[in-house]
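Heads up: the structure comes next, in structure tokens.
As you look at this complex, bear in mind that one protein chain is not there, while each of the others sits in place.
The letters A and B name the chains in turn, as written, and every chain counts its residues from 1.
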Amino acid sequence: MSSTISLKTEFVKGIWKENPVMASLLGLCPALAVTNAAMNGLAMGLATTFVLLSSSLMISALRNFIPHQVRIAGYIVIIATFVTVADRFLAAYLPVISASLGPYIPLIVVNCLILGRQEAFSSRNGIGRSLLDSLGMGLGFILVLVVLGIIREILGSGSIFGVAILGDWFTPWMIMILPPGAFLTLGILIALANWYNDTSRSKDGGVVS
Amino acid sequence: MTEENPSQAQPEQPEIPKKPRVKPKKDPRAKLYKPETPLILASSPHFHTRDTVPRIMWNVILALVPATVLAVVYFQWAAVGIILTSVSSALVAEMLVNRVKGEAFTIPDGSALITGLLLALTLPPSFSLGSTALGSFFAIIVGKHFFGGLGYNIFNPALLGRAFLQASFPVPMTTWTWPLTARYADVDGVTAATPLGLFKFEGISSELSGLLTGNISGSLGETSAIAILIGGLYLLIRKYADWRIPLSFLLATFLVSGVFWWISPESYPSPVFQLLSGGLMLGAFFMATDMVTSPVTALGAWIFGAGAGFILVIIRLFGGLPEGVMYSILLMNAFTPLINRYTRPKFFGEIRA
Partner (left out) sequence: MSKMSLSTRMILVLTLITVLSGGILAGWDLVTKPKIAFHRLEALKTAIGDVLPAHDTYTSEETEFGTLYIATRDSSDDPIGFAFMAVGSGFQGELRIMVGLTPDMTQLTGIKVLEQIETPGLGTKIVVDPSNKQDPYWFPAQFVGIHVSPEIVAIKNVKPTHNNEVQGITGATISSIAVTNILNKQIADIQKAWASKGGPES
């Protein structure tokens, strides 16, 4: 499949311009639910990226064999397989992280980011491009989850990656490790990103690409 | 291409530099305060009362004076510190937002001052000043200006600030001290449950005289029912608050809690106790009546008050918390657009479809 879009663009777009969480609002359930600490955000991001990469590989390889009518069923079975692999990997080798993420690892199956990329990209592109796209999207997802996790952990627990950085003078804002803190932080982050995009666009002369 | 067809390219070119740059919008309210233009073309209504936003706001502040004075009398320097911190942080936050949005300073309209003062009156006397400032900032920046500023906010900003503090610092927000003038004043800063907390967790009723005068433990401005009533009645008489909202709020609380009390007087507190305790009076007269976040129609006001009263009793009797005025008003705030929509009066001659 030939495409006019450069390979670099396919990779980079997922990190900022088409960032799954900030631009497409995909995968919000894990982005909101597990980011009460930076470590949890990182683990969830890595697990999701693993599932994204391996299902992209398989689906782009099989894309010409899967009949259009049953493609969603096929994709879901493939995604569920890799989610189970990731879930059992964490349970077997990283039991502490597995316990703190709880049911959210199995729930990667219904993360629309993954199914969305398969349907929109991997089922129409070759293996190389699909992997690049998935890697970019996965990195974008990890980036947002870790940033969310860091902000919420600093304000909600006074630490980063479990290391206390704020002294005893700081009273943690409990709300930040509760669900409302996730919504507030993500909302403010998206607002800032849109504001940044708007101002940098108007500097270009008001042309929206 | 362009070299061959200069005629086609020309009309497009001069347009680009001409494109008017979007100027930062000035606050449309600034016009309302000082009408400078001699001729104004406007749609109805053409007759105005002398009420302006600042006039209403300053009257609300006047009505809050009795409760504020009593707060200072009962809790002394603790109250002074919290009130000053909360109000000044609200003003600073308002100024910052004005600066960032590039609009006219809106401090003179008094709304930020009210938000700061109301928030202070809902805080426990031992609350830390730093957290108070944080709550004020949240109330003004997120509660008011994220939604578009005064007149656009869905939720009462002061209550939203309080909800933020409640979720952030649950222990300090529910640690109460006796007023310095109360019976137990000989022990310095002893913690004490509020009358509602005492009833909920230990089954002890409080004396009604304490609830009326405010010589009980509780938030700064909510302990005395009488002080709030004086200010509240002033607002109602001057028509700066819709009388239907506090009346229906209090009535619904009285009736619903009365039914439970009638069924089992041992396990549920009396409706009179429910009316006088906690933040109900302050909430009913000063927070539920916020013009921006309550329905505009008469029927809507009844529904709003009754709904808040019902939710309040349910939270107080069956929820995990002893007090629920804040949540009941915030929940009904969320319903306000819906209530407005369904209680819209008919046009003259309109036939229901």
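Methods note: a contact is a pair of C-beta atoms (placed from the backbone, for glycine too) under 8 Å apart; a residue touches a chain by one contact, two chains touch by 3 or more.
This structure is a prediction, so every number in the text was calculated from the model and none was measured.
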Contact with the hidden chain (one of A:91, A:120 or A:165): A:91
Of A:80, A:107 or A:127, the residue in touch with the unshown chain: A:80
Candidate in contact with the missing chain, chosen from B:54, B:81, B:108 or B:170: B:170
For chain A, residues in touch with the removed chain: 36, 62, 65-67, 69-70, 73-74, 77-78, 80-81, 84-85, 88-89, 91-93, 95, 156-157, 168, 172, 174, 177-178
Chain B residues that touch the omitted chain in the full complex: 170-171, 174-175, 191, 193, 201-202, 320
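Here is the rule we use: only the chains that are shown with their structure count from here on.
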Computed distance of Cα centres, chain B from chain A, in Å: 38
Complex contact set, residues of chain B against chain A: 16, 19, 128, 130-131, 134, 142, 164, 167-170, 172
Contact set on chain A toward chain B in their complex: 171, 173-176, 178, 180, 184, 205-206
